[in-house]
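Got a structure for you, written out below as structure tokens; questions coming shortly.
Note that one protein chain of the assembly has been removed; the remaining protein chains are unaltered in position.
Chain lettering (A, B and C) follows the sequence in which the chains are written, and residue indices restart at 1 in each chain.
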Amino acid sequence: MTDRFPVAILGASGYVGAELLRLALGHPRLEIAALGAKRQAGVLPETLFPRLSGLDLPPFVDVDEFDGSGCALVFCCLPHSTTQETAARLVPAVRVVDTSADFRLRDLASYAEWYGTPHLAPELQRDAVYGLTEHARAALGSASRVACPGCYPTSALLPLLPLLSAGLIELEPIVIDSKSGVSGAGRALREDLLFAEVSEGIRAYGLGGHRHTPEIEQELSGVAGSDIKVTFVPHLVPMNRGILTTIYVNPRAGVAATDLQACLEAAYAAEAFVQVLPAGVVPATREVRGSNQAHLGVADGRGGQAVLICALDNLLKGAAGQAMQNANVMLGLPEDIGLMAGTLAP
Amino acid sequence: MTDRFPVAILGASGYVGAELLRLALGHPRLEIAALGAKRQAGVLPETLFPRLSGLDLPPFVDVDEFDGSGCALVFCCLPHSTTQETAARLVPAVRVVDTSADFRLRDLASYAEWYGTPHLAPELQRDAVYGLTEHARAALGSASRVACPGCYPTSALLPLLPLLSAGLIELEPIVIDSKSGVSGAGRALREDLLFAEVSEGIRAYGLGGHRHTPEIEQELSGVAGSDIKVTFVPHLVPMNRGILTTIYVNPRAGVAATDLQACLEAAYAAEAFVQVLPAGVVPATREVRGSNQAHLGVADGRGGQAVLICALDNLLKGAAGQAMQNANVMLGLPEDIGLMAGTLAP
Amino acid sequence: MTDRFPVAILGASGYVGAELLRLALGHPRLEIAALGAKRQAGVLPETLFPRLSGLDLPPFVDVDEFDGSGCALVFCCLPHSTTQETAARLVPAVRVVDTSADFRLRDLASYAEWYGTPHLAPELQRDAVYGLTEHARAALGSASRVACPGCYPTSALLPLLPLLSAGLIELEPIVIDSKSGVSGAGRALREDLLFAEVSEGIRAYGLGGHRHTPEIEQELSGVAGSDIKVTFVPHLVPMNRGILTTIYVNPRAGVAATDLQACLEAAYAAEAFVQVLPAGVVPATREVRGSNQAHLGVADGRGGQAVLICALDNLLKGAAGQAMQNANVMLGLPEDIGLMAGTLAP
Partner (left out) sequence: MTDRFPVAILGASGYVGAELLRLALGHPRLEIAALGAKRQAGVLPETLFPRLSGLDLPPFVDVDEFDGSGCALVFCCLPHSTTQETAARLVPAVRVVDTSADFRLRDLASYAEWYGTPHLAPELQRDAVYGLTEHARAALGSASRVACPGCYPTSALLPLLPLLSAGLIELEPIVIDSKSGVSGAGRALREDLLFAEVSEGIRAYGLGGHRHTPEIEQELSGVAGSDIKVTFVPHLVPMNRGILTTIYVNPRAGVAATDLQACLEAAYAAEAFVQVLPAGVVPATREVRGSNQAHLGVADGRGGQAVLICALDNLLKGAAGQAMQNANVMLGLPEDIGLMAGTLAP
């Protein structure tokens, strides 16, 4: 066991935390030092999840009494607006990979505006890295604190960043129409997430402005060098996992869909977790369920737009998988270790 | 029974035809004169559909031997490219309500291009009415032949036509992102429609150009008075029924989302089957499943676009329900007769 | 309107109450006098259910302040253990159709044992009729208070009662394996009813003894003339509506499955809402979704058992539909009025 890094997972009773636990259990270089939960402190994980029977995991510890001592790295999978205080409580040596929104927005005023509460740890925000792994790798090695992108932003930024960076598309309009499975909303007890409210139907939501919008705009504006506004509409689909994001952009004059395809292929040629599908093959969430892959596709629209499509598993490349990918880089491990499970289909 | 119009339903073993049969059985002014099918000729309907047990329906007749004698009206729910010949075989007196694409495109060349086969009944096309009921009512009363719009076009045209007609939105870009339940593909034996291929996933399709595109462009161009091209991307959602269409348009200078809302409210104030939901209420397919209603909503996008949303049941307002609505108008009956069943939820 | 009976629906914001509202709105001889709810008092129904837009329904009244004055009949669709007090509050003239368990068990001690609380209106229990319509018709005409059977008991009793009554099957073992859609659990905010907990899985529950057990045993014992115990195991299926109950019984010596089939066919030959399917046709919930029909089937098991199968829509024949059927009989109306909507498929 001496060659394993001790890690903790806080919020291990939620969907993202439990997914990280699953990944950590199959990871040859990590060991579980602690599992933290709030309401479930003291409970054995297998009581909550019979699937963990026989694994002899320790009982959940109280997140509010956890300081990270003895851990090389802590995965924080807590609800938004609770992680800033938790992170501030950890001993300085421990490194943090956070899947909440608490450290994603560099602009503290923007955070306060979108999340309705002032930022509680501005000094910790300062050196937080926005961890879209493929575009943040250089900063990850020495990062103390990594904010993993939201599931929707991951699906929007992977296709858009290289194209904006290469100047192939207009800065507006950028229309992002996303469709997500229900696990993206977490395990909250909300009437609109009951099976009988979700099944056999689809609906848009967040039309007044979904909280993933400022993240997307922050990162796009960063590479474009100017202030970008996007129209982003998420939809809830009756499935457990998966995000399919369809993006409508205007290619610059003289740029064809094949140029966009070539740009994305070049950008991601060496990546283990981003596949640009051949022209004519359309990304589908079923092809990435249970894997850390993002599938990208490009097509022409008749009305002058190009269509970009990204499919990923919201709990993996959109959350726990990307968190583990970041942790691997931070710990100096091969980036794909513990993450190569294939798609579970059907 | 003398106050009932005798009608036939051709293609009654398919999803749309069977839905029309259900509607006709509950309609107080229609009686079933004949049910036509191709492969199932001679079979009793209750053999195919145990739910029809005890209704004493006649066996399916062979579509190819049916001429419509004795019928006031024939509902044709046959596959695309087979209805032109069938319609040509009917006695002249019988009126036709068709749910296929065979009589939807006024431009015969466009039909040939999109459907890959020349039009077989050009003379019948000439006086066919495109039956989006709310916008075609005047022509329906005396129509011999009504081509019901496709499910996707219905969901796109209901919100777009009044706005274009009023000059409130730019003619481009018009981006139509549609999400449909699986029954929209009919009962075809296709591997990609198997439960285990569809469930727990979402995918885009028809990126090279879905056949509903020319219909949408034909009708939009008609009211706009100029040639309109749209970017239309349909998606397959793991549910049986329902279409949710999210449309991204650019309001003209000085036009706000509230103006679009007001325009739609005025356009459909007197309509029984189109509800413009109050600002802030977002259409969802679960609210229209099993009913002939279309729900419309309007919202602002951050990137300068306005967002229009339409929800409807693809088998009802998107197919059989609208067909019955058209038939009611054609026969001089109240438009809502036999169509007032409420939404089935959950 | 003078030919319409004024009715109230209490608990109209729940699944069963909302289903009764849908039925009542399509019923030619009823008018809505009041809609009662607890948490939603004062709210307009269309605020909760956009599908009710444009119907001009009155706001929900507070159930606790409702006494039924002016109503011919009140449908009570309130949670278990709250209806006894509500019913006691109503003016004596009003008749009650209750879909809760509060008046189903004739033995007050059994009620207290299974529901963990003493019966609060024993005098009202005395003349309550257990309303499995096909087997209770004689008593319904003059009943003041009708307790509609639970969804599971309806599916078990319809096939079992005639066979026990005719002495064709042994009194034990009787094994009842039921599979239900999720709406049967109501709209309660329970983590185990969230989409992401239910979808893509099946589980048994209530193994310690589901509360529908004593109802089933009460009615079976009644016709058998001796104390019957059953093994009843319900399962939760990832679908909104539907119950499929598979029952394993031992035919008495010399009795074949064809005899059981003949007995059921004779028992239900004149019934509008029970169809005994031909031998070899297996009941399926999809064939009864959205209708008030129960489908019955019989088959031979290899191990000496006979297999009885019943499919019904838990919200209709299993709850609101049967409630309306009972109300029709109580009010002297044709039993099938307002209940003839066909199966919604797919």
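By our rule, a residue touches a chain if its C-beta (ideal position, glycine included) is under 8 Å from a C-beta of that chain, and two chains touch if they have at least 3 such contacts.
Worth saying up front: this structure is predicted, and the values here are computed from it rather than measured.
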Of C:150, C:251 or C:283, the residue in touch with the unshown chain: C:283
Absent-chain interface as seen on subunit B, which is shown: 15, 181-183, 187, 189-191, 193-200, 238-240
Footprint left on subunit C by the chain that the document does not show: 172-175, 177, 179, 181, 196-197, 199-205, 207-209, 213, 229-233, 235, 237-242, 244, 246, 248, 250, 280, 282-286, 289, 299, 301-305, 307, 309, 311, 346
For subunit A, residues in touch with the removed chain: 15, 18, 22, 25-26, 49-51, 53-54, 182-183, 199-200, 240-241, 275, 277, 281, 283-284, 287-288, 290-291, 293, 295, 340-346
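Here is the rule we use: only the chains that are shown with their structure count from here on.
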Remotest chain, subunit A as reference, centres from CA atoms: C
Chain centre separation (subunit B, subunit C; CA means) in Å: 36
Averaged-CA centre spacing for the pair subunit B and subunit A, given as whole angstrom: 39
Gap in Å, rounded to a whole number, between the CA centres of subunit C and subunit A: 45
Contacts with two or more other chains, residues of subunit B listed in rising order: 199-200, 240-241, 283-284, 346
